[in-house]
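Sharing a structure with you now.
Heads up, one of the protein chains got dropped from this complex, but the rest are sitting where they should.
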Amino acid sequence: MADILLYRPHFVAFIILFLLGIYIMVVCLNLVKKLIGMYIMQTSIMLFFITLAVKEDSTIPIILPSVTALAPEAYANPLPHVLMLTAIVVGVSTLGVSLAMVIALYREYNTLEEDQILEKMK
Amino acid sequence: MIQPLDSVIVHTLTRVITPVIQLFALYVLIHGHDSPGGGFQAGTLFAASVILPIIAFGIQGSLSVLERRAIILGGIGILLFAGIGLLPLILGGEFLNYGKLPIPGMEASARRHWGILGIEIGVTITVAATAVSIYYSLRERGEGEEK
Partner (left out) sequence: MTLFDDYLLLLLAVVTALGAVFVRDLFSGVLTLAAYSFFLALLWAGLGAVDVAFTEAVVGAGLSTLFFLVALYLTSHQEEVRKQLPVRIMALGGLGILGFLLLFGSVDLPVVGDPKSLPSKHVSSHYLRKSLEETDTPNVVTAVLADYRGFDTLGETTVIFTAGIACWMLLRRRDDSAT
């Protein structure tokens, strides 16, 4: 267990952030707080993917035209970068939709607390 | 309702910084082949350069007709993307195979280079228009009820 903490600190941070996000989404009743938890959970998964793309002593995946014999070990893995780049932009648009729903709910029920909204819906 | 800021510093800085953001967005878009950046980042920067004057000068001081209908521009961006993807399909290649684009006098790799630039422009238009449109929707609803 101590090995994980020493040599894989990124995974430990991923687990902490992921659990924190889920915990907030489950426990908090404020809708905006739930969205903050969702955002933290999303970014923790991105952290996980970026960590998988790291190679030791490697550089950023931009290849200079002067390079002739190219070794893939010398560059970071570009594939998780692409996947996470699209995930960030999709994340912000889903955040926009959920905030639109939150504003619509506030206009209707004049509160952001989940239990009060459920109470007023009856 | 969100009041525009009545501050000389904010107004002057907004005037100065908006064209700089737009220029930087253009740089990020065109230089996306050689350096970090590309369509998504450039689109967000363009959106920032449109949203910043709305925050500083209020909703009346903006090009409100254009921004109210910004979502149509987003559709145009996707059509540009899909159109560039469809051209090779018509000319005997696969969908989104830019090597078959009808640009005369070029190697296949150079055609792919220009194809990538074309779809990055489409992505930029869509992302910028959608970001402005979401901001506008979120803000308009809140302001509309009190009037």
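Here the chain labels run A and B in written order, and each chain numbers its own residues starting at 1.
To be clear about the criterion, a residue touches a chain if its C-beta (ideal position, glycine included) is under 8 Å from a C-beta of that chain, and two chains touch if they have at least 3 such contacts.
Computed from a predicted model, the values in this text were never measured in an experiment.
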Residue numbers in chain B that touch the chain omitted from display: 2, 32-41, 44-45, 47-48, 51, 71, 74-75, 77-78, 81-82, 85, 95-96, 98, 107, 109-110, 112-113, 115-116, 119-120, 122-123, 126-127, 129-131, 133-135, 137-144
Touch list for chain A against the chain that is not drawn: 1, 3-4, 7-13, 15-20, 22-24, 26-30, 32-33, 35-37, 39-40, 43, 46-47, 50-56, 58-65, 67, 70, 72-73, 75-82, 84-86, 88-97, 99-104, 106, 111-113
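The definition used in the following text is that only the chains that are shown with their structure count from here on.
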Chain B residues touching chain A - in the complex, by the definition given at the top: 34-36, 40, 127, 130, 134, 137-138, 141-142, 145
Residues on chain A engaged by chain B in the complex (per definition of touch): 60, 62, 85-86, 88-89, 93, 96, 99-100, 103-104, 107
